[in-house]
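For this depiction, one protein chain was excluded, whereas all remaining protein chains were kept in their positions.
Chain naming follows the written order as A, B, C, D and E, and within any one chain the residues start at number 1.
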Amino acid sequence: MLPANAQEHSAAKSEQAWLASLITKTPQEGFELATTLARRGVRATQPDTEVLRDLRSVYASDPDSLIAASSVVAIHFQTIAAANDYWRSSGTQARD
Amino acid sequence: MLPANAQEHSAAKSEQAWLASLITKTPQEGFELATTLARRGVRATQPDTEVLRDLRSVYASDPDSLIAASSVVAIHFQTIAAANDYWRSSGTQARD
Amino acid sequence: MLPANAQEHSAAKSEQAWLASLITKTPQEGFELATTLARRGVRATQPDTEVLRDLRSVYASDPDSLIAASSVVAIHFQTIAAANDYWRSSGTQARD
Amino acid sequence: MLPANAQEHSAAKSEQAWLASLITKTPQEGFELATTLARRGVRATQPDTEVLRDLRSVYASDPDSLIAASSVVAIHFQTIAAANDYWRSSGTQARD
Amino acid sequence: MLPANAQEHSAAKSEQAWLASLITKTPQEGFELATTLARRGVRATQPDTEVLRDLRSVYASDPDSLIAASSVVAIHFQTIAAANDYWRSSGTQARD
Partner (left out) sequence: MLPANAQEHSAAKSEQAWLASLITKTPQEGFELATTLARRGVRATQPDTEVLRDLRSVYASDPDSLIAASSVVAIHFQTIAAANDYWRSSGTQARD
C-alpha cells in the first residue's frame, strides 16, 4: 500500500505480462479473473510470496479476513462484468 | 485472498461450471445469486468447506461480520441489477 | 456469508416472494427499500431472527457497527437510485 | 441493520416525508444531502436520537469512525452526483 | 456521522461556499479535489478542527487508518473522474 520505494509508478511496474485483457468467455471465467486481480492487489503491496504463504494460516481461518477478501473480488467482478457487457450476448439465464 | 499457490490464475480456475449467466427472472433471484457470489468469493480464498462450517459459529453471531457480509452481497447485487437492466421490463413497483 | 450447507444457490433461495421490483415512487421509498435489502443481506447469512434480535443490543449502540450498516444502505440506495433513473421525472428539487 | 421487528419493509417506512428528490442546485448542496443520507442510514438502524447523541463522544473523537463516516458520505455523494449529471450544466470549474 | 443536532439537513448546510464544481483541468487536480472532499466528509461529522488536529498523531501513523482514508479518496476520485469524462479530451496517456 505504501510506496515500497521512492519511485512509485516504475516500482509498481511488474516485468512479466499477466493482464492482457478483461474480456472472458463466461461469467465464471470473469469471477476467476476477479479473484486473480484481488490477489495481485495484495502482491502489489507485499511482493514476497513466502511472506504471503506464511500469512495464509492467519487469514484463511479468520471470517472477517475472508469476508473482506470476498469484498475485493466483488469490486473487481463488477469491473469485469461491465467490461464484458455482463455477458448478455450469451443469452442464457442464471437458473437455466 | 493471497495466492494459495504460485500459479494464481489457473489455481483460481474451478473445474465445475457454477456461473453461466448473471441474467435472472426477478430481483429476488438476483439477490439470491448475489448471495451465492459473495459466498463463492469466500471459497475462492478458503476452499475447505469444513473449515468454513467450523467458522460459522464465529461470524454468524458477530454483528460486524454479518454487516460486512451484507456489504459484499450489496456490491454483487449492484452488478447483477445492472446486468438485468434493473428488471425494469417487469413493469411492477416495489410496493404494488 | 459462508455456505450454511453444501447446496449454496438453492439454499440461498428463500421461499416467500419479498422482492418483486426495484422501482419506487419516491427517493424516500427507495431509501426504505435499500434498508430492507441491507437487512435481507444480513438474514442471508444468519436466518435466525431470534439470534439477530439478541445481537441488537450489541450493534445498535456501537458507532462503528451503525456506520458500517449505513454504508450497506448507501450501496443498495445507489443501485435503487440508478434503477429509478434517480427519480428525475419527479421534477422536484431536494430543497423545494 | 438487523430487523428491529418482523415486518421489515413496513417498519423501515418512516412517516414524515424527508427525501423528495436527489436534485440539488450545486455540488455543495449535493454534498450536504449526502451527509444527511449517511445520517439517515444510521437512524434506520438506531432510531433513538438520545442513544445516538450519547454515542457522539465515542465516534466524534475516533479517527477510524470519522473516516468510515466519510466513506458513507462519499458513496451517497457518488449517487447524488450521478443524479445531477455531475452539475455539468453549471459550466464552472472547481478552481475558478 | 450521527446527527449532531435534531435539524439534520440544515445543520449539514455549511455557510461558506467551498464546492462550486466537480470539473477540473487535469486528473491530478481531480485527485486533489477528491482529497478535499474526503476531508470535508470527516468535518461534516466532526467540525472542530482543533479536535481533528489532535487526532492527527493517532491516524497519521496508523497504516489501517491511512489505507481507509485512501479508500475514501478513491471513491470520490471515481465520482470526479466520471464528472470529467475521465479527462479523455486531454488526449495524453498515463505513460507519455
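In this section, a residue touches a chain if its C-beta (ideal position, glycine included) is under 8 Å from a C-beta of that chain, and two chains touch if they have at least 3 such contacts.
Just so we're clear, the structure is a prediction, and the values are computed from it rather than from any experiment.
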item	value
Residues from chain A at the interface with the omitted partner, ascending	1-4, 6, 8-9, 12-14, 17-25, 29, 33, 37-42, 44-46, 51-52, 55, 58-59, 62, 64-65, 68-69, 71-72, 75-76, 78-79, 82-83
Chain E, residues in touch with the chain not shown (by the definition above)	18, 26-28, 31-33, 35-36, 38-40, 42-43, 49, 52-53, 55-56, 59-61, 63-75, 77-78, 81-82, 86-88, 90, 92-96
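The rule we apply is simple: only the chains that are shown with their structure count from here on.
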item	value
Intercentroid distance (Cα basis), chain E paired with chain C, Å	26
Chain centre separation in whole Å, for chain B relative to chain A (CA means)	15
Touching two or more other chains - residue numbers and ranges from chain D	1-2, 18, 33, 38-40, 42, 52, 55, 59, 64-65, 68-69, 71-72, 75, 78, 82
